[in-house]
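Every protein chain of the complex appears in place save one, which is left out.
The block that comes next holds chain A.
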């Protein structure tokens, strides 16, 4: 059974309207179980954003306590003209796009492999999802020290061993994090997110109707034709879901940047969450940090509008089932 089967789009989401005197108390009785969760969510998640909006109109640096005052939209002027923030926006886009695209492609490849039977498939699947389960901060430290470290990291260690195999004295000593910081962060995040994409796409592959594939084989379609004309269109919704959920999480990446590079060298790997964090807790410019936060929220709303539309279409199909 799958929620992703095509179904008519028209759907009644409201319960049938029942006229009568008992309607109002009944309606409230139904709402009571919902209220605690709803109120809690509004208070803890929405109020801080309102506060951020207010703070963003203040000139407020806690190192200069006497100088807090209303400044209108000037923090926004700063946000849109600041060189560092512009770099952070571009870094965020580059980081998110490459991580999501690469992990979807790799995840698709792995899902196609794991969709077939082979010896030890269950074990392979278990090992493959492990990177996603390792605590993100632990994973980031692992990449920084055990893999990228120029002196005793696994990468240079392997290079070294290969060089010695061919008779050389020693391999090169490459400082991966100074030479190519952004790719290094991207690789570690792709490693972490590929299993997530693999899991979603594997679920999609296993929900493929067997009779359609059988019919294609009987009709003499090649494996490639079957993939392009049947599997890929079927997977489309699953790919969209993976891309959207991945984007939502990867845009917010903080652990990896904080741990692996601290945004450096220079501001090469500083993304928006990390830049806002620096503005808040290193420069203590609360007004500027809040304004940057508001701009990020607006960006997120744009992404979320697409995301919600996609999820709504999946959801509608399930509801009308």
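To be clear about the criterion, a residue touches a chain if its C-beta (ideal position, glycine included) is under 8 Å from a C-beta of that chain, and two chains touch if they have at least 3 such contacts; residues count from 1.
Convention: contacts and distances are computed from a predicted model.
Undergrad: The hidden chain: which UniProt name fits, "Cytochrome c oxidase subunit 3 family protein", "Carbohydrate ABC transporter permease", "2-oxoglutarate oxidoreductase" or "Glycine cleavage system H protein"?
TA: Record says "Carbohydrate ABC transporter permease".
Undergrad: Which of these, A:85, A:108 or A:289, touches the one chain of the complex that we don't see?
TA: A:289
Undergrad: Have a look at A:137, A:168, A:215 or A:228 and name the one touching the chain we're not showing.
TA: A:137
Undergrad: Per the definition of touch given earlier, which of A:78, A:227 or A:315 contacts the omitted chain?
TA: The missing chain is touched by A:315.
Undergrad: For review purposes, identify every residue of chain A that touches the missing chain, sorted by number.
TA: Residues touching the hidden chain, for chain A, are 1-4, 13-15, 27, 30-34, 36-38, 40-41, 44-49, 51-52, 55, 109-110, 113-114, 116-121, 124-139, 141-147, 149, 151-152, 154, 156-158, 160-161, 164, 191, 194-196, 199-200, 202-204, 207, 238, 241, 245, 248, 251-252, 254-255, 258-259, 262, 272-273, 276-277, 280-281, 286, 289-290, 293-294, 296-297, 300-301, 303-304, 307-308, 311-312, 314-315, 318-319.
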